[in-house]
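Take a look at this one; I'll ask things after.
Of the protein chains in this complex, one is absent; all others appear in place.
Presenting subunit A:
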Amino acid sequence: MKREMTGAEMVLQALKDHGVQHVFGYPGGAVLPIYDEIIQQDDITHILVRHEQGAGHAAEGYARSTGKPGVVLVTSGPGATNMVTALTDAMLDSIPLVCITGQVPTHLIGNDAFQECDTVGITRPCTKHNWLVRRIEDLPRVLHEAFYVATSGRPGPVVVDIPKDIQFATGEYEGPNNIAHKTYRPRLKGDMSAIRQAVELIASARRPVLYTGGGVINSGPAASQLLREFVELTGIPITSTLMGLGAYPASGKSWLGMLGMHGTYEANMAMHDCDVMIAIGARFDDRITGRLDAFSPGSRRIHIDIDPSSINKTVPVDLPIIGDVAHVLEDMVRIWRSSSLKIDQSAMKAWTGQIDTWRARNSLAYRPSEDFIMPQYAIQRLYEHTKSRNTIITTEVGQHQMWAAQFYGFEAPNRWLTSGGLGTMGYGMPAAIGAQVANPDALVIDIAGDASILMNIQEMSTATQYGLPVKVFILNNQYMGMVRQWQQLLHGNRLSHSYTESLPDFVKLAEAYGWHGIAVDKPADLDDAIEEMLASPKAVIFDCRVANLANCFPMIPSGKAHNEMLLPDEANDEAVAKAISKEGKALV
């Protein structure tokens, strides 16, 4: 059914037709017609942020915690450029975002008009696709395509740039029925013969390992369920990237912990020594592989991914399977069940025995203290107090993020929201706000660092306005901890500009925004303070003053392989100073 309406009405109608309930945004001149429609309806709730980047990360948090696309509405020029970081973040972590930007009227485009920028040009490399809508006739189709592209295949951010005159123009609107995209039709089902070969290869393995990533989460809850089933069936040890935590439960008996630069010794050694590697929805990122020419030298590799460009990008694989993780795992589980295939049990026993000896190295160990709060201890206590609740954890980026990944046990998907690919400081609080909007009954905690939290601190005001009781748990060591750690490792401990001289009084800051503030610096007071935070109906800043100079270990130093990890009990000052070779210093 076609209906006559204005461009601004079409935007709202399309959002409703795609089931959108919340939009994160910030008004401005070039989107006023759309905002004028927003205030005249009740179906869609608009959340007003304090900075467009905050809107982007909030929409990401919303998307990651629900699996639904996050929707952002911002104005032209600075509104659009402020979104670039969030779009890039969503691009690298494959998060579905639909970002609608206002644009100057079509007759002014190219004139350097007030608040004009080349939004589609600027966002081209940081979106999955983008559109500048120059004719009202195209607007309904483009809006529907935008949702389709953002959510299909490997998800990602899209931008629809709508000039102001198009928002005022009148045209015919048609709903999103039967949109078959001309060119973009990602493949969901894996090739059956490849899947059969994969199952046979797995059955013949003697030292198999599963290496899973954010693609399992993106594929939906069914994928996590099927992954657990497959692990249960085969008994294969499983590790995950930062992005994939929660797909397999941290309490599961096959769990190795996270792998990679700050992963566990047992996970990295299992990757190094395995004979069959099954990569599922993971992309062999440099934080995972370490030194490529020494990466898992004896393994045959199966790689399941929906994006063909992920295959053989950095690490050659023997058996690629292009398809959606849930679809492929469903076939694998079915074939495994219906066949009499079984992994050699004595080989598996030797393999898990070997893994246990690695695990016994206790690579996450740290020296406890009665005088200072060790950051690892703070995360452990936070976990103990919140594990039985419906908890969603977000993070900023840095040491606290790695400690959260190492010490907080995730049992379910969509409960761990972090900026993995781009590593965006300032992600955590807006993401927590978005997750809280989507999950009003959940306990949403942003595990933050003192430096990161200041990067989007203005969003405290958003949480206050909408009564969102997010908790911000700051591991405050007064340093940009990861920068300081790298300066110690790479630059003779010359701590150039990684110390924050004048941090705010976070308790007073909390009060200024109408939040509740708590500060703790003694380990003995930690448990009561955490309970106080959880008992507060308000948003809370928890200023947890931790040991200033703690380092995040274990670590694969830059330029080293999985089996050359620096373990905490070996990491004395001399080992740390010599950990990275000259070549490794050039790397990030």
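What we mean here is this: a contact is a pair of C-beta atoms (placed from the backbone, for glycine too) under 8 Å apart; a residue touches a chain by one contact, two chains touch by 3 or more; residues count from 1.
Note that contacts and distances are computed from a predicted model.
Participant: I want to check something: the complex is missing a chain, and I'd like its UniProt protein name from "Ion-translocating oxidoreductase complex subunit A", "Acetolactate synthase small subunit", "1,2-phenylacetyl-CoA epoxidase subunit PaaC" or "Glycine cleavage system H protein".
Facilitator: UniProt protein name of the non-displayed chain: "Acetolactate synthase small subunit".
Participant: If the hidden chain were put back, which of A:V11, A:M83, A:C117 or A:L132 would touch it?
Facilitator: Only one listed residue reaches the unshown chain, and that is A:L132.
Participant: Taking the full complex into account, find the residue in A:D165, A:D191 or A:D286 that is in contact with the omitted chain.
Facilitator: Spelled out, the listed residue whose C-beta touches the missing chain is A:D286.
Participant: Give the residue, chosen from A:K313, A:H385 or A:K538, that touches the chain omitted from the document.
Facilitator: Checking the options A:K313, A:H385 or A:K538, the one contacting the hidden chain is A:K313.
Participant: What subunit A residues would touch the chain not displayed?
Facilitator: Listed in rising order, the touching residues are 120-121, 124-125, 128-129, 132, 149, 182-184, 286, 290-293, 295, 297-300, 307-309, 311-316, 318, 558-559, 583-584, 586-587.
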